[in-house]
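Of the protein chains in this complex, all but one are displayed in their positions.
And then subunit A:
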Amino acid sequence: MRKEIKITAVVVLVALVFSLLLTANVLAQEEDRYGGTLNAAFQMSVAHLDSDNSTDSLITAMMNHVYEGLFEFDENLNLTPHLAESYQVGEDGLVYEVKLRENVKLHNGQTMDADDVIASFRRWLELNNGGQLVAPYFDQVEKIDQFNIRFKFAEAYAPFLNILASPVSNQKFVVRAEEVVDEFGTDVIDRHVGTGPYKYEEWVPDQKLVLTRFEDYTPSSREASFFAGKRTAYLDEIVFNFIPDAQVRVSGVQTGQFHFAEEVPRDQYPLFEANQNIDNVIIYPDRMSMLIYNNAEAPFDNKYARQAIAYALDFEELGYAMIGDPQFWRLESALHEEGNPWHVPDAGEGIYGVYDPEKAKELLDQAGYDGDPIVILSGQDNQMERQGAIAIQDQLEEIGIDVELQLFDRPTVVERRSKKEGWHIHLSPFIKIVPDPQIHQGWTGTNKWISNWDSEESREMDQIFAEMLREVDQEKRYEIMERMQSKLWDSVPYFNILDYSRLHIKRAELKDFKGSWQPFFWNTYLE
């Protein structure tokens, strides 16, 4: 008996020592992850870092490390409370009560509270493109107590929470320190105090942005998933370098000077595959190639002419011309990708991808097209835009349409397409991740964005969006989305030719990197 006790004691002791060693090993491994400077190479620079004062989404992509939202999207685009602890929506959709997480530290050492959120929200409402969508329906924001806030609407605005976390064109609402909001007002902020895992250190325009770890960061207790949940800052420092030349970004990753490079030439994919120090990162969903009509100019002021172009184009051939390797593109008629809760699987049935030049000619006749040249306005710096425009010109000329191709640099394209005349078709890349169908309202409807669409059909579309705006029931909103997609493919003020992915690369020593629609570097570490 005593011997058995002894054996049991020894076994227990060994197990205890073993588990202690294991725990120590895990902790040591976790500890090993900390440290290092990550150098990332981005293609474009930005004018400043104030997301409320620009629609350039690169600002949010970088400043997501510094600022956080009340809500963030996870990997499956589920809206998740982040700086918010919980929330309640009134039955009529007019009141949203948000409870904030307590003990969240700002980079100035103070605790984030309702005053910071309210000050940031008011600025967002006034300046931000997303805030301006919300403002016409909004009534007021009230402080219930230090960590509870009430948002009140004058009219129901169903997409409110999704827009607060939207990654589109800097629409996302982020929490800034109240003192900074008071100091800068509507001016561009150049002193950045947020709650994120990294804090602002240095900004050299056109050269680099340096962020350093925020030691007092208070992570969310939720499971980490893309932008939502727990964020751990393993890296001491993150340097975003702005490198316009793609080949230099590639060379930088090859030599180890950069650990990540955004948007590199897709035709070099096999080279990167063969290099054991480099990992390819292909993001799907990423971009969609959008053909936009000038709906104010004949012949495209007539929906039959617009439909005709969809029938006249061989989308698959366009895919090869625009992007090349089919692993980087896929045909997709819906505005939301497969897996997105708003995806409509049968969108554009009967017209999308139906290559029928004869039908196209019939429709053009029906529209009364008189043979005047069609002007395609496109960018010359981006492969998709340039190659796409040339391929569309070829295909349209095959059915007897006289096409004038106008390829310009970006500033010229941006200026020309903003005019009501002088162009008929414009090709533009759109970000595919759109977390709420209401966001399409920004470019879909009467005289929205550049489409110059002003007709009975556009007003019907406005009605659909107005319905969607008021409807707070998710299922009913989806039904409205189906109607919207159906209407869109019937009236075709613009259409999605295909979805495509950009190619990013990273060094193999950068571990646990998650490829998302906007690159982020928390929860990743350098081995």
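We take it that a contact is a pair of C-beta atoms (placed from the backbone, for glycine too) under 8 Å apart; a residue touches a chain by one contact, two chains touch by 3 or more; residues count from 1.
One rule holds in what follows: contacts and distances are computed from a predicted model.
Asks: What name does the UniProt record list for the absent chain among "Helicase", "1,2-phenylacetyl-CoA epoxidase subunit A", "Peptide/nickel transport system permease protein" or "RNA polymerase subunit sigma-24"?
Replies: Its UniProt record gives the name "Peptide/nickel transport system permease protein".
Asks: Which of A:D145, A:D206 or A:E338 sits in contact with the chain that's absent?
Replies: Going through A:D145, A:D206 or A:E338 one by one, A:D206 is the residue touching the chain not shown.
Asks: Would you mind spotting which of A:N148, A:T212 or A:Q254 touches the chain that isn't drawn?
Replies: Here the residue in touch with the unshown chain is A:Q254.
Asks: Which of these touches the unseen chain: A:Y157, A:F227, A:F242 or A:F315?
Replies: Here the residue in touch with the unshown chain is A:F242.
Asks: Since one chain isn't shown, list which residues of subunit A touch it in the complete complex.
Replies: Against the left-out chain, subunit A lists 45, 47-48, 54-57, 129, 132, 169-170, 188, 204-207, 241-245, 247-248, 251-252, 254-255, 257, 408-412, 414-416, 418, 428, 442-443, 449.
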